[in-house]
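Right, I'll just put the structure down here and ask away after.
Of the protein chains in this complex, all but one are displayed in their positions.
Chain lettering (A, B, C, D and E) follows the sequence in which the chains are written, and residue indices restart at 1 in each chain.
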Amino acid sequence: MFGLGGAPQVTSDQKLQAAEAELDMVTGMFNSLVEQCHAKCINKSYGESDISKQEALCLDRCVAKYFETNVQVGEHMQKMGQSGQFMGRQ
Amino acid sequence: MFGLGGAPQVTSDQKLQAAEAELDMVTGMFNSLVEQCHAKCINKSYGESDISKQEALCLDRCVAKYFETNVQVGEHMQKMGQSGQFMGRQ
Amino acid sequence: MFGLGGAPQVTSDQKLQAAEAELDMVTGMFNSLVEQCHAKCINKSYGESDISKQEALCLDRCVAKYFETNVQVGEHMQKMGQSGQFMGRQ
Amino acid sequence: MDQLNVKEQQQFQQIVEQKQMKDFMRLYSNLVSRCFDDCVNDFTTGSLTTKETTCIMKCSEKFLKHSERVGQRFQEQNALLMQNMQNR
Amino acid sequence: MDQLNVKEQQQFQQIVEQKQMKDFMRLYSNLVSRCFDDCVNDFTTGSLTTKETTCIMKCSEKFLKHSERVGQRFQEQNALLMQNMQNR
Partner (left out) sequence: MDQLNVKEQQQFQQIVEQKQMKDFMRLYSNLVSRCFDDCVNDFTTGSLTTKETTCIMKCSEKFLKHSERVGQRFQEQNALLMQNMQNR
């Protein structure tokens, strides 16, 4: 998802491990998205088993804004990483 | 716990993996049960280190109702799965 | 961290697994510490990107008290374990 | 993922398949936990009341529809993201 | 689980044993986190007060008794469930 998995690695094993770590992260993000958008958008009185139009609109925007957040944080971290503010020191 | 682990599989490896996944699910359920029944039944002022009679009764019912919920959800999902409403599409 | 990893084990595999389990526990503790001290000390209005002096002091004490809690619980569990009140029965 | 050769892709596919059963089990466990948490809060009785059972059914159906919709949007956004990264 | 043959059951038993140490460590970590969360909320001091220490002791004992009781009920209910599935 973030174009990882292609660092200067050599063995098949390491490439597979990187790919697996990436898969785990995408899965983790999806699970977290499901939880968070449920908390932010879904009415928990369960009068209906269907998702209302309002809830559906909220969910679509919730996912879109989560991805935007992801991109923003990624770019910001790269900027901070290049300026040597974080990483390695931690 | 759900009679899984016996699908049309061939290798020992796959059978062991299915059994391990099932074990992980049962362990996960137990951990979640411990957390949830603690939240629903246990007084967090900790005046006593013993569980009161009222708390004990609440815990017993909490576990029983959780298992009932588990069965209900399982049967409901199977019904929905057979009617083709979910699974595979997701 | 707790001097585990040195029980009467034989194979390299078992020793490595014990060491890995210990590593996982320390990592888990650190992650939990990050979460809990954030909840207890950090102002979430995010007017500033810097940690205030007050927040920093709170964090330092939060980590120290967490370690103290860890030691207390460890000693208490050992005492209870020796008196045979728990473990094995569960 | 295009850095993996054919053989590595096959191995990776196996890893993906191994994880799918776990993912399904986690979805199921989450469903049970969530609906139990939202619907069952009265412990004066030892088995589920009609009201609780109804709530659990609606909750679980709604949660599946919810994760289905979030899954669709997730894939769309992910595809969009990959496209943007390649066009840069 | 009866679909596993004897050799597979031995291998599975090894997996179970590997997981038990992890389970114990998780129980321990949960205990520390929970009692820290419930008992320690004053950071005007740098080490535990007597009141906090007392709370932590009672909290951890109570949590162990709690998980022991939940564990017993869990096993009973699980046995019941397996029985019901075989009698169907």
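Operating definition for what follows: contacts are C-beta pairs under 8 Å (C-beta built on N, C-alpha and C of every residue); 3 or more make two chains touch, one makes a residue touch a chain.
Computed from a prediction, not measured in an experiment: that's the story for all the values here.
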Chain not shown, its touching partners among those shown: A, C
Sole contact to the chain not displayed, among A:S12, A:N43 or A:T69: A:T69
Those residues of chain A which, in the complete complex, touch the missing chain: 17-18, 21-22, 24-25, 28-29, 32, 36, 40-41, 57-58, 60-62, 64-66, 68-70, 72-74, 76-77, 80, 86, 89-90
Where the missing chain touches chain C, by residue: 1, 3, 5-6, 12, 15-16, 19-20, 22-23, 26-27, 30-31, 33-34, 37-38, 42, 44, 46-51, 56, 59-60, 62-64, 67, 71
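Just so we're on the same page, only the chains that are shown with their structure count from here on.
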Set of chains adjacent to chain A and to chain D: none
Partner chains shared by chain B and chain D (touch criterion as defined above): none
Centre-to-centre distance between chain E and chain B (centres being mean Cα positions), rounded to whole Å: 14
Gap in Å, rounded to a whole number, between the CA centres of chain E and chain D: 25
Multi-chain contact sites of chain D, meaning residues that touch two or more partners: 26, 39, 57, 61, 67, 71
Shared-contact residues (touching 2 or more other chains) in chain A: none
Graph class of chain-chain contacts, one of line, ring, star, complete, other: line
Inter-chain touch pairs (all): A-D, B-D, B-E, C-E
